[in-house]
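Below you'll find the structure I mean.
All protein chains but one are shown in place.
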Amino acid sequence: MRVDLNADVGESFGPYTIGDDAAVMRSVSSVSVAAGFHGGDPSVMRRTIALARDLGVAVGAHPSFADLQGFGRREMQLAPKDAEDIVLYQIAAVAGVAHAEGVRLAHVKPHGALYNMAARDRELAEAVARAVFAFDRELFVYAPPRSALASAARAIGLRVAGEGFADRGYRHDGSLVPRNEPGAVIANVEEVVTRALQMAVERTVAVVDGSTLTIDVDTLCIHGDTPGASAMAAWLRAGLASADVDVRAPGA
Amino acid sequence: MRVDLNADVGESFGPYTIGDDAAVMRSVSSVSVAAGFHGGDPSVMRRTIALARDLGVAVGAHPSFADLQGFGRREMQLAPKDAEDIVLYQIAAVAGVAHAEGVRLAHVKPHGALYNMAARDRELAEAVARAVFAFDRELFVYAPPRSALASAARAIGLRVAGEGFADRGYRHDGSLVPRNEPGAVIANVEEVVTRALQMAVERTVAVVDGSTLTIDVDTLCIHGDTPGASAMAAWLRAGLASADVDVRAPGA
Amino acid sequence: MRVDLNADVGESFGPYTIGDDAAVMRSVSSVSVAAGFHGGDPSVMRRTIALARDLGVAVGAHPSFADLQGFGRREMQLAPKDAEDIVLYQIAAVAGVAHAEGVRLAHVKPHGALYNMAARDRELAEAVARAVFAFDRELFVYAPPRSALASAARAIGLRVAGEGFADRGYRHDGSLVPRNEPGAVIANVEEVVTRALQMAVERTVAVVDGSTLTIDVDTLCIHGDTPGASAMAAWLRAGLASADVDVRAPGA
Partner (left out) sequence: MRVDLNADVGESFGPYTIGDDAAVMRSVSSVSVAAGFHGGDPSVMRRTIALARDLGVAVGAHPSFADLQGFGRREMQLAPKDAEDIVLYQIAAVAGVAHAEGVRLAHVKPHGALYNMAARDRELAEAVARAVFAFDRELFVYAPPRSALASAARAIGLRVAGEGFADRGYRHDGSLVPRNEPGAVIANVEEVVTRALQMAVERTVAVVDGSTLTIDVDTLCIHGDTPGASAMAAWLRAGLASADVDVRAPGA
């Protein structure tokens, strides 16, 4: 039994700080590093990757739409080729900075609106998959299980790590309960740990309607920019460890 | 006898076009590709690199200060570490996109104000050299002969290609005649070719005061964003060929 | 009988030039000036406005989504309040620079994707209208006749100038024939002039299916960034003049 614990990091920018990356990174097995399009800058990126290396944490790229003010959370309509090229550029930047720090890039996880759109839009998903494949076919793609992104990545020959959210409610079809509906966010730490264990060990999740859904989760997401992220990461790590679940990155 | 003919390319951006890259690339042996900080965008960059590959032209990175409006030509005071990190980021981006297109990055040539400042400022020159070295110690650094940048690059263990400007007047100390002074720019094509041959074959340059200066030129620069760049490149290529000078990239 | 002839201008940026504003401005009665979000920069903006003033051309603001690489043509999902605030900021910038040049702002015309989305999305249209109204309730809003934007602007108490495209095909419902369908673009200059006259004089347009549609056109659009824009503007101006149609800005 094993699962990856992943956090989004490196999203500070210039004079602006978001998240407590150093604390979060002590509990996770992999991080997705911002590439400068929704957050992050070259110096933040380099420091973040060096720290991940020192802590033995796997490093992935976290490409986004170019929207610093909106933190990459606003949907944009790009031609698939344009989306492919900005994803490739960002993977290249993170991978190259990682290379300079002696780290080999391990995965790619699209950020925010790009992630959500690629999860449901086949053309965009294929564009993302082509960018990853063109750069390095050994990279894992982090994607929601049963999403267009997971499917496009597999179709082109990439390995996929199914991503689960232990602190979010699920609907019957495997999608997340929208944030403005009841049951969207699980605040209780014990419950989050219980759900994480259920995902990692039984490979199911309790659905908001009371049923149980089989779900292929290989990596659990910690939102690095939310308050309490480091405490949540520590709880999850401890909870998984105590259940003998091996916390490690997909390729490790 | 050999010399490299190099052009700055890939400086178009989004809806904006600068230069006639496709024409210029037919005559040069290497190109320096903009990385998005002073010009260029991920799609322009990728297309440009693919075209260079198809034409057998060597590809380098052309990092700059982050100043799109000023086209990277305005001096900025960065802490050396910050300069190092933006140079590394840009090398990484170009190298990674090139890798996806089956091309290995061959050199780094700083752009505009970054080039001029690194030519004279030892701390900045060392920062640039550290970034190149951290990424790939096989890369050539294009720099003015006898500049701080050339010296810093050699000191860290990098190979340097001394850059000459056949269409610019030189002063006694090897620096260029400022653009607002007489003799700054050579407009006559035959004279430019003559000067290029003098640099490549005799390894000297005629100084504006009438004397002759020994100068170590390994690469001749074509400004891709100036009108007539492609014609100038063609003339230079033909002139060099007719004098049996081998036009090829430094590492080729 | 009167109609406004309007062109989008001031879309050059830093080293990059788009359009031949000086030529186009000799034929139009009003211009919509880019505000720096999809094109334009503070120096381009100021020069453009000073030129419009010298030529007696009315000046409006041309706000956009913040998307320089996509030239404001890619749809973005903004919260209405965020859209309102970026529109207000851009109106303020153009109006203030105009004020410094002795020009009073006359209208607001959203650009590209913002224009198209506000034409059909009531919430976004109201956000745009609120921004205009908060700044200056005397401003005209340029909008497609019968669009959500026209309706929202009128509802809040603003005057609307219905915009027509003499070089584009219309469908039965008053919308434009999409660019990838037959009849989308009218290339023949005489036909464009005929259509412009029909819009200005008879206030109808020939629909692609052969029928005729009544349409309230107060302003005709010239795309300043397309080749031949200045010639088209001159033809239209001459054609309208020869039919005794008064070419002038809505408020003039």
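Just so it is clear, A, B and C label the chains in written order, and each chain counts residues from 1 on its own.
Just so it is clear, a contact is a pair of C-beta atoms (placed from the backbone, for glycine too) under 8 Å apart; a residue touches a chain by one contact, two chains touch by 3 or more.
Since the model is a prediction, treat every value here as computed from it, not as a measurement.
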{"item": "Of C:G56, C:G96 or C:P227, the residue in touch with the unshown chain", "value": "C:G96"}
{"item": "Touch with the omitted chain, as defined above, among C:A7, C:M25 or C:M45", "value": "C:M45"}
{"item": "Missing-chain contacts mapped onto chain A", "value": "13-18, 39, 41, 68-71, 225"}
{"item": "Where the missing chain touches chain B, by residue", "value": "66-67, 69-70, 74-78, 82, 113"}
{"item": "In chain C, positions touching the absent partner", "value": "36, 41-43, 45-46, 81-82, 85-86, 88-89, 91-97, 99-101, 131, 134-135"}
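By our rule, only the chains that are shown with their structure count from here on.
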{"item": "Computed distance of Cα centres, chain C from chain B, in Å", "value": "42"}
{"item": "Mean-CA-position distance for chain B and chain A (Å)", "value": "39"}
{"item": "Of all residues in chain A, the ones touching two or more other chains", "value": "82"}
